[in-house]
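Heads up, one of the protein chains got dropped from this complex, but the rest are sitting where they should.
Just so it is clear, A and B label the chains in written order, and each chain counts residues from 1 on its own.
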Amino acid sequence: MTDTQYRDASGKPILVIGGGIAGMTTAIEAAEAGCDVILVEKLPYLGGRVARSFKCFPKLCPPGCGLEINLKRIRNNPRIRVVTQATVEQISGSPGDFQASITIAPRHVTDACTLCDMCAEACQAERADEYNLGLCRTKAAYLPHRLAFPAAYVIDRQACPDGCTACRDVCAYGAIDLTQQPVHQTVNVAAVVAATGWAPYDAAKIDILGFGTYPNVVTNVIMERLAAPDGPTKGRIVRPSDGQAPSSVAFVQCAGSRDENHLPYCSAVCCAASLKQVTYLRELYPDARITIFYIDIRTSGRLEDFYATVSADPHLTLIKGKVAQVDEDPATKDLLVTAEDVLHGRKVTRRVNLLVLATGIVPQTGSLPPGFALDEFRFLARSNGRPGFFAAGCAARPEEVSATVQDATGAALKALQAVVRSAHHG
Amino acid sequence: MANAPGVYICSGCSIGDALDTGKLAKVATSACQVPRCEVHPFLCSPQGVSLIRKDLAEGSIDGVVIAACSPRVKTEAFAFDPRIVVDRVNIREHVAWCQKPQDEDTQMMAEDYLRMGIIKVQKSEPLEPVHDEISKKLLVVGGGVTGMTAAIEAADAAYDVVLVEKSPRLGGFVATLKKRFPTAPPYTELTTDGTAALVQAVTYHPRIQVLTSARILETSGQPGMFDVTVAGESGEITTRVGAIVLATGWKPYDATRLGHLGYGMSPDVITNVELEQMVARGPIVRPSDGRAVASVLFVQCAGSRDKNHLAYCSSVCCMASLKHAAYIHEQNPDAAVYVIYKDMRTPGQYERFYRAAQDHPLNFLTKGEVAGVQKAADGRLAVSVTDTLLNEPIVIKVDLVVLATGMVPNAADGTAIRAVKDARATLARAEATEPQKVDARKKIEELAQHEGTEILNLTYRQGPDLPAFRYGFPDSHFVCFPYETRRTGIYAAGPVRAPMDAAHAQEDATGAALKAIQSVELAARGAAVHPRAGDLSFPDFFLQRCTQCKRCTEECPFGTLDEDAKGTPQLNAYRCRRCGVCMGACPERIISFKNYSVEIIASMIKAIEVPEEDEEKPRVLVFMCENDAYPALDVAGLNRVRYDPSVRVIPLRCLGSLNIVWIADALAGGIDGILLVGCKYGDDYQCHFMQGSELANRRLDNVKETLQRLQLESDRIQLTQLAINEYGKLPALIDGFMARVRELGPNPYKGL
Partner (left out) sequence: MPEALLIEPDVQFIRNVVRAGGGDLKKCYQCATCSVVCTLSPDDAPFPRRQMVRAQWGLKDQLMADPAIWLCHNCGDCTTHCPRGAKPGQVFGALRSEAITHFAFPAFLGAWLARPAGVAALLALGAVVFGLLALLGPMASPHRAAGEQAFEFANLYPLWLIETFFFSLSALILIAFLGSLTRFVRALRASGAQGPILAGLVPAAVDIMTHTRFSTCRQARARYIGHLATFWGFLGLATVSTVVGFATMFGVMHTPLAQTNVLKILGNLSGAAAVVGAVWLLADRLNDPVKRAASTSFDWFFLWTLTGVIATGVIIQFLRLAQSIPWMYVCYFVHLVLIFALFVSAPYTKFAHLAYRTVAMAASSKT
């Protein structure tokens, strides 16, 4: 249930920071086990990174399916209070009795919103669409995405012309309040679970790979949006330079990961992700020539099946060797991609229409309130943190969706224990 | 029965502009005779909702029909006492937003939906939460790191636990390890944290009862009331538990099948597990002559990532071999250690350990394929390796070859075991035909190895253990729901579920423990678990009319139904996930939920007004999976996409709950075509009730035969698979089907 419907339940609630798949899972699983939950998300909607991917490997199923089920579980569960556009500033107290101060940025749209879309129609201002990684624009009055929860529009006041009230004036339901100010709240919770997830590594920092310089060099997260039906290209994977369909594509694995100059750890998901994106391309372009340049293909467990299936593709070549030189043909905007074919001991240069950098996972732990133990890579350490503080998902370790859900479920039990303990001690 | 529902129509969100809400209200009051009907411009507003609450409070109505937006939105605003029957008629996303405003067809569509909603409420019964004596004690099977963790984590949340371990002592495989590879910062040094502390904690935890040297003779009953009989040191005991965590771990792949890597050819070719055992005993020596080793070669993926052996990657062997290299150098810093890998798999922060392990001057690592292992003249072993990083084939002479063999789940495939049993029964049956017997013999031959592998010994009709997913792992099929298995209240954790290291297994165990706790808590409230979490409805069997056809007991994806001697289904309500597959399967239509039944849907179909043939207004019924297809249609509405107004959508809990009688009724009632939209099926099925759409499809095949007999084109019925994000395709899909139906012309049975 959303903010205002929160009813205070008997036992102390737990605080979950981050409304992506990890945070949602911890919140839902804890709530269905009988625990009250406050789920805090910085964006205006839940779902995080997973909601922004096109399909999940290895089943190639749309994340929206799981998302919808989870949203239904949240909608039907009065124990969960969802607070969006919110950040946790400070946490004081002790396990079983923490005081967390939360700042909620104004949405400027109340629960009265019916999704009628009048505000967006009336709105003339535009903003970069962060749901689509800024690849396209939305109105300043917008619905983050089609399955968005909370199901209410958002007004991006930064994007509005001074004093414009067009949206408020047109709203027939009085659902728009442009006077809203940031709200500060303090909640008393028994335990805290940090599930702040990850952000893609800034590929522009890898100077030799041409991202940001050559238009047809994109990242794997951009690929997800290009492939998605609700993405900037409505699901057509095309070259940014000219909107043409690519007939040859290359993937650069470990673009930033396993690299002492960038991310020394392995981001764990990029191999399977690129294989997955090969299937996106193949579905659209049956004859496209695709090359994956890799150091080690890391598809652990049964993901090996997925690797086996995808690599059987006759138009797919896997080359062991890291791409370390990318040049652009200024005439065609094609890219000349060079690596050493390590197993054959010779350099290969491939001309491709589109180059995808498999950029890695950077933990989003910077905005957390103090008290969480971090490892040298700024991932949340699972042990030796502050008692009553727990971690889940990619904020603690680079991992794929199902592993994330697994340890988010475990985090729910850890939090539940804290609630039980606090209940017992009065 | 809600005989006197109140009907509340919202005219907001341009519903009022698209429809004549007055006429709509008239349908409710005059045609349907409802005692109360209101049109409100903003029904979800406090004022609008208070209208409804007032009427409920006054008792002037006993059910609520809300004709407004999709049930997927405004759930809080329209949240009433669960004992009130409420239906949300979606005249916004599914009518006003996707149809021509102020159009006759649009109006008809809305009126049909309203009639359908009203009859649905009238036919539904309020849900009375069931309260049984539910045991909240948990059973954990397996006393290794996974099982012990599950037990301790549950116990720390104040739940009683019975821990069953087959060996005489707790600890499992990890307890036998001299050292463990790092799983915490700085990820570079081996750790010595064994399992002693955990064993202590488990043994002395007041809430944990440990049964060692024990095995489970029988597990009967259902979540919240499993009766488990365990044979242990102190004889047989039977205890009642509410949920089960299966943590039976793994066993190494049978190395005797790895002759091609030299196993069995020389005593100096051993497995990584045998190396651990050697290390636990003392120094690492050459088994052949007991001399300390000066050179060791590790063959990675020995039997893993290999179509002829284990097709999957065992996940831990790379880290394990790097650890073993460290063992060897602790013993002899000058020993040469070679690691031949396919891909070095040290994901996440484990990369640090790989980098640290590389540093030893005598660690020699290369990608490569081991072409053969021979005895060399000097008594050492000569390993030939091709496709190396050195770009030439190489031969390496070593004292010891270690095969990094993979993980095989210690699981039992309930489905397979059941299949063998059935086959044997067939052979025993006198009246079994010869072809049946031939099939039976084949089955037995192919599945015999599963006999005697039982672990839980469930008394389930569908088999004594969890059904195996791929490669014998009783894992979930779902990316977003790794604990969604096919036996409610039973959760697999650790290496039995998927190959994983101890650290991951411990997290997994914690998650499984939470799921077990959750299932008993939900059972105590009489509520369903995921995916219909909180659903209070139960299937109800009118057994007087049961013909013992066994379809329900066979088709239930969750083994909910057992059979008595005659084959009459016996409901175990707490195993049920409320999908209604049994209801769809039953030819006698004797299975119903209070708010979801063959009759309710049948009357909704009847509520559709079918225009006369000469009006040339075809009517098409669309059954939609409410998890994926229905939301997709909502999005189509949100996007204001138009599609043919002749369709009438009925959401189903699962396409698997589709009862073919509805199809017969619809066609008999003059409906011109029927479209079924369900989840993807096949190997990567997306149906959360396993094979809902697949079952529906199978049932359709039978229907189509009947159609041919009735001189009806089978094209009038079509099943399509649609994912939730394919809403873009939905309008075209509907219009395409309508075009075909128009081609075929009106249903000849119309108006008969």
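As a convention for this text, a residue touches a chain if its C-beta (ideal position, glycine included) is under 8 Å from a C-beta of that chain, and two chains touch if they have at least 3 such contacts.
Note that the coordinates shown come from a computational prediction; the quantities given were computed from them, not determined experimentally.
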Touching the absent chain when the full complex is considered, from A:Gly47, A:Gly64, A:Pro240 or A:Gly321: A:Gly321
From B:Leu362, B:Ile660 or B:Leu744, residue that would touch the chain that is not displayed: B:Leu362
Contact residue for the chain not shown (choose from B:Pro393, B:Gly567, B:Pro587 or B:Gly745): B:Pro393
Among B:Cys98, B:Ile216 or B:Ala336, the residue in touch with the chain that has been omitted: B:Ala336
Touch list for chain B against the chain that is not drawn: 334, 336, 338, 344, 354-355, 358-364, 366-367, 384, 386, 389-397
Touching residues (missing chain, whole complex) on chain A: 208, 254, 258-262, 295, 321-325, 338-340, 342, 345-347
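To be clear about the criterion, only the chains that are shown with their structure count from here on.
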Distance between the centres, which are taken as Cα means, of chain B and chain A, whole angstrom: 24
Sites on chain B touched by chain A in the complex: 12-14, 42, 44-45, 69, 72-77, 79, 153-154, 156-158, 184-187, 305, 307, 311-315, 343-352, 355, 367, 387, 389, 391, 470-471, 473, 475-483, 498-500, 504, 507-515, 517-518, 521-522, 529-531, 533-534, 627-628, 631, 635, 638-639, 679-680, 684, 686, 688, 723-728
Residues of chain A defined as touching chain B within the complex: 1-2, 5, 21, 28-30, 32-34, 50, 54, 56-70, 72-73, 75-78, 111-112, 114-116, 146-147, 151, 172-173, 228-230, 234-235, 258, 264-268, 296-305, 308, 320, 342-345, 375-377, 379, 381-383, 397-399, 401-403, 405-414, 416-417, 420, 424
